[in-house]
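Note that one protein chain is taken out, while the other chains of the complex remain in position.
So, chain A:
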Amino acid sequence: MKLKVENVSKQFKDKLAVSNVSFDLTEGVYGFLGANGAGKTTLMRMLVTLLKPSSGRILFNGKDIDVLDEKYRDVIGYLPQYIGLYKNFTAEKYLMYIASLKGIEKEKAMKKVDELLEVVNLSEHRKRKVGKYSGGMKQRIGIAQALLNDPKVLIVDEPTAGLDPKERIRFRNLLSSISKDRIVLLSTHIVSDIEFIAKEIIVIKAGQLIHKDHPESLLDKIKDKVWTVTVDENEVPKFQAAFKVGNIVRQNDGVGLRIIAEDRPDARAIQAAPNLEDLYLYYFDQEEMIK
């Protein structure tokens, strides 16, 4: 199974949101990393046929998804960044409606709805109107609807936004448990979401693909650029002005800073093993970073 993005661009009126992006996806989880406005949603919408590329094409197993049409939409599952709901539908009815859109026959749909409500832990709220759901519950029902048709290609746009830490962990485990035999593409600007489950990480900045690699290889690229240093509290602003500063921790003997820099930022600094957060910081500006 292969999903191939080939020289894809998307131009909105006066904005080039995605610029000549190419990559291939096969079975496994892919982390799609980029700051707000980088073009993640736009690219994902093209992958689920909600937008047509201005140029380039997207191939599923060698065939243009525009030509495959229904056949392609039959194998995808999509969770949008902001999920759509009918407020006065109960969870059950909502899922049955999506199932009818996906062309799943009634008996099978009912079984699948039961099963997925269980998976996302909403069984006891199945008769409640989704308009009354909390943010986290909406996100969970969103995940359930994406999985109704056992999609071969699962595309989830910032699925963990609005989830509390416990729910995030649950979600991460769920994704990695279903990722076998599927292509899963998950966008986020939260590094820890994908740190341990992504087979590859795709980094996108201002509509352009800058890296696509295994997490280890990506980390390898910045292995001598991460430093830690313990400084006096009043030195902190100076460092923040001069370098990309990540974690700041108060310690007994001062303040510990994690710094991304090409060269040793200070005589006291020592090299540290890079993690994805450092990677993110390396590519994106600090204010965009959310831990």
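By our rule, contacts are C-beta pairs under 8 Å (C-beta built on N, C-alpha and C of every residue); 3 or more make two chains touch, one makes a residue touch a chain; residues count from 1.
FYI, contacts and distances are computed from a predicted model.
Enquirer: Out of "Oxidoreductase", "PLDc_N domain-containing protein", "ABC transporter permease" or "Sarcosine oxidase subunit alpha", which one is the UniProt protein name for the chain not included here?
Expert: Hidden chain, UniProt protein name: "ABC transporter permease".
Enquirer: Of the residues listed, A:E6, A:E27, A:D74 or A:E195, which one is in contact with the missing chain?
Expert: Considering the complete complex, A:D74 is the one touching the chain left out.
Enquirer: Check the options A:K102, A:K152, A:K225 or A:K244 and report the residue that touches the missing chain.
Expert: The one listed residue touching the chain not shown is A:K102.
Enquirer: For chain A, enumerate the residues touching the unshown chain of the complex.
Expert: Residues 12, 45, 48-52, 69-70, 73-74, 76, 78, 80, 82-87, 96-103, 105-106, 109, 145, 149 of chain A touch the chain absent from view.
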